[in-house]
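Sharing a structure, written as structure tokens. Questions coming.
Every protein chain but one is kept in place in this view of the complex.
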Amino acid sequence: MKRAVWVLAVLLSHWRRHPMQLATLLVGLIAATALWSGVQALNQQARVSYDRAAALFGGARTAMLIDPAHATFSQAAFVALRRAGWPVSPVLEDRVQVNGRSVRLLGIEPVTMPAETASSSAIDRNDLHAFVAPPGRTLVAPEALRDLGLVAGATPRINDSAELPPLQSQPQLAPGVLIVDIGVAQRVLGKPEQISRLLVGKTAHGAGDLPDKVAGATLQWVAPDSETDLARLTDSFHLNLTAFGLLSFLVGLFIVNSAIGLAFEQRLPTLRTLRACGVSARLLNVVVVVELVSLALLGGLIGLIGGYVIAAALLPDVAASLRGLYGAQLPGTLSLQPQWWLAGIAMSVLGALAAAAASLVRLARLPLLAAAQPYAWQQAQRRWLLRQGVLAAAMLIAAVGILIFGDSLLAGFAVLAALLLSAALALPVLLDGVLRLGGKGARGALPAWFWADSRQQLPGLSLALMALLLALAVNVGVGTMVQSFSATFVRWLDGRLAADIYVSAANETQAAEIRRWLATRTDISAVLPGARTEVQIDGAPVEIMGVADHATYRENWPLLRSAADGWDRVHRGAAAFISEQLSRRLHLDVGSRLRIDAPGGDWSLDVVGVYADYGNPKGQLAVNIDALLRHFPDTPQTRFGMRVAPEHIANVIAAMRAAFHLDARQLADQATVKAESKRIFNRTFAVTAALNTFTLGVAGIALLTSLLTLSGSRLPQLAPLWAIGITRERLAVIELLKTMAVALVTALLALPLGLLVAWCLIAVVNVKAFGWRLPFQVFPMQLLELLGVAMVAALLATLLPILKLARMQPTTLIKIFADER
Amino acid sequence: MLKVVSLSKSYRSAQETVDVLRGVSLAVARGESVALTGESGSGKSTLLHLIAGLDEADDGEVWLEDVRVTGLPDAGRAALRRARLGLIFQQFNLVPSLSVADNLAFQARLAGRHDAAWLRELIARLGLDGLTKRYPEQLSGGQQQRVAIGRALAVKPALLLADEPTGNLDEATADEVVRLIRDLVARSGCGLLMVTHSARLAAMLDRRLHLSGGLLA
Partner (left out) sequence: MNADRHLSRRTFVASLAGLGFAAARAQAQGFAGLGGEAAGFAPVAPGRKFVFPDDFGAHPEFRIEWWYVTANLHDTNGAVYGAQWTLFRQAMAPGPQREGWANQQVWMGHAAVTSATAHRFSETFARGGVGQAGVTIAPFEAWIDAWRMSALPPLSDETFAPLQLTAAGTDFDYALRLDAKRPLVLQGDHGYSRKSERGQASYYYSQPYFTATGTIVIDGQSNAVSGPAWLDREWSSQPLAADQTGWDWFSLHLDGGDKVMLFRLRQKDGGHYFAGNWIGGDGRSVPLLSDSIDMTPLAFTDVAHRRVPTQWRIAVPSHGLAVDCAPLNVRSWMGTSFPYWEGPIAFHGSHNGVGYLEMTGY
């Protein structure tokens, strides 16, 4: 043990003499761990809150009984089933407006609630009486309390009518939900003795089969869902984050790899000396691993703190994205579980070991006596390039194979990964080829040396260049995708948001009043009623949108393809336009037929068009509004759009606001809605963009550290040139040119690769993840910009070692000759 | 104390097999200093490496005191090197990141045989006073080799093995270094086996063995 400590002390003394190397190694570990664990923290946070939402009084995790034909059914069914031995518990749920915000109001019955639905519903034991007995309590998550701008104890009104019991903050609850006793819910919602569903517990007391009719209602059994809707919907988003996290992690490991490789190289004589002085091979191996693991633990711990900071910084954007895209509610503060810390540390240690694998293997096989043979770098390099080339080709074949045969989101990402890896592996081969071509064209001794030396430098730089290539390519890819999306989205919004003013009344009574009021106005060109309902098709929620037959829609609807008489057939009521998502999911297209289970009887619809519906996780149908109301008579008619001449818009809005006390959520002009949509859209990709920047930064660091690493070992190559009369300044300039040249070649290769990545994202990943495909567009200015950024990054990374060279004391260069052996 | 019996070693390359040692036997007594001379490639260094357990012999035996070096596993050979052998190479083989003082002490510390008084004496005799806080790169070649000698002797080895210890030094420094080694060996009472190609240096030691064509002359 004591011996091991002495050996460790000898090894560690290396870092004291080379603090920059230690810093590099730690920066690599920290960057890798921080980015990876930051992303994981976000994912974990999101998953936990989905689970919370799902488990909330049997969201989707518990078997349920519902009445498919009606939103609610009689509480008598609850009593009848209980008296038949069924372990059921009633829930009444509705969306309500509180303080101008839409929230879920959930009425539960705590005494019969099945044990396994449990979850976040923790009601303090002493509070049960307060919860069930009048006036009762309204449980609410602290975040939701803040969002609503209310304090504990307040008794807000819902939908501007009934008063809720006093609010009580309950940290374990999912945000966006208010929980009251079922009796309270029935009273405030005006639905006495009505329930939305019955949760079914697991312990039956001698219950038989479910009767066909219970208290006059035909109930349908809904099996528990292992995965929540939200988890399913948001999977792609999280996969996206994870992919970026992994990429950053790998780039970080590039740094670790080069730092460890250098340290190992420099410590080879020391390791041999240790062996000669009587340290056994086993002890030495163990101590080297211990040293590495210790450093990885240190770097991992700092990285985790960094990851926490990153996650905390990105959380608002992630939360906004998830809310905007999927309506998923995320609490605003991070709460991390112990597994996250452990997993982060494990990633750091395993990553460090993986990055050091080559060095460790070499150490284990280290011959005690140094081989005196000269290093045949050219031959070795040729073998290395050959191997890289073969691997790259194999990866490319794999990418093409997956592209052809794969059919899932994961396959999409696999294509991306294989493509990127293939390109990274091929990079040195390509660079070598370019440099060789350059060498052929070179005239004069110095240029010839320039090209040859650049080639010799390749193995040392290649990892950093690969990192740069990957980071750039992904940047180009994501940038192109986001830009494509942005351009398409704006056009699409113009089509979808064709009305000038949008109104959403609080209830039907108000809607009717507003309509009457509108009829008296002369400054309104048209009122376009809208209605929306939701059904299940193939187990997934699908929105049905009722659209008025009006030129506004006919001219602007973002149809991708349609039958010639599409609008006329939709107007007649037996045809529908379907969203691209729905078309892809159900394999429907123009000419297909679709059947919908409607309360007013089965509804058979011909598909007469497919339209773009970007960003909607649910499938959508657009039908004639009158037909919709015939088949779904209960659909609330509280929304409508208006056509108003631009000069009247402000007046109309002001007048309506004054007449009906409508707030910004209920009444908005087209410009506002568009701005809001774009804001949500932008935040959706804010995280991606931020991670993108991080990745590029890490790639820059990788380049810097590789160059720093190389600068020391390159002195023997440079010293002879200095000796034959090339000044240090000139040498520095040559070095700078060389690095910039390879960086430029790399960046130029990254551009087409990036476009390929973008194509993959748009044509494969997005389609699988979101169900829609964007038109692919190339943005040359953006490419130029990135090229510039890459060159600046390369310049910055090169500058430090170059300055070191330019300022190098002649004695240092002389020493090269003295030490050369 | 050191006994080498019929030691053989050959290296195989793709084209040929080179018999480096062909049954070498020798002995070094305690307190005795022996020079091993021979042409380049005569197998001097190989013999030394085999004795130090840095390489494995094909045939024959090496005995150090009561231990049979040949056939020991790596850990056993490491323990032997640590505690009973001092090694000095042509390259000074110091740890660049350790100060002179730490370089001097670390083998003794590894072996658990750190003796501060002896180390002080070594520092004084090697003329390293005032240099102990420096790092190897800040020393001249002769000074570095003195540190290596000090490190090897700090464990009070039974046998000191030196492989061209003065190969990188000028003549005057070389003479001085060999004299130092010889005197310190005498002072500490260990044996010395020194590989050199210089007859002049070999003459400074008690006895001289000449290796030629893998055999002792």
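Before moving on, here are some points about what is shown:
Order of writing sets the chain letters: A and B. Residues in each chain are counted from 1.
As a convention for this text, contacts are C-beta pairs under 8 Å (C-beta built on N, C-alpha and C of every residue); 3 or more make two chains touch, one makes a residue touch a chain.
These figures come from a predicted structure and were not determined experimentally.
The undisplayed chain touches these shown chains across the complete complex, A. Contact with the undisplayed chain is limited, among A:9, A:71, A:84 or A:629, to A:84. The hidden chain makes contact, of the residues A:67, A:147, A:181 or A:669, with A:181. Checked against the full complex, the candidates A:4, A:20, A:71 or A:128 give a single residue touching the omitted chain, namely A:128. Which of A:1, A:111 or A:724 touches the hidden chain is settled by the complete complex: it is A:111.
Screening A:75, A:168, A:562 or A:638 against the full complex identifies A:75 as the residue touching the chain left out.
One chain of the complex is left out; on subunit A, the residues touching it are 55, 75-76, 78-79, 82-85, 109-123, 125-129, 132-134, 172, 181-184, 186, 192-193, 203-207.
Assume only the chains that are shown with their structure count from here on.
Distance between chain centres (mean CA atoms), subunit A to subunit B: 63 Å. Residue ranges on subunit B touching subunit A, taken from their complex, read 49, 52, 54-55, 74-75, 78-83, 85, 87, 89, 91, 93-98, 102, 106-107, 109-112, 135, 151. Interface residues of subunit A facing subunit B in the complex, by the touch rule stated above, are 2-3, 6-7, 10, 13-14, 16-18, 269-270, 272-283, 368-369, 821.
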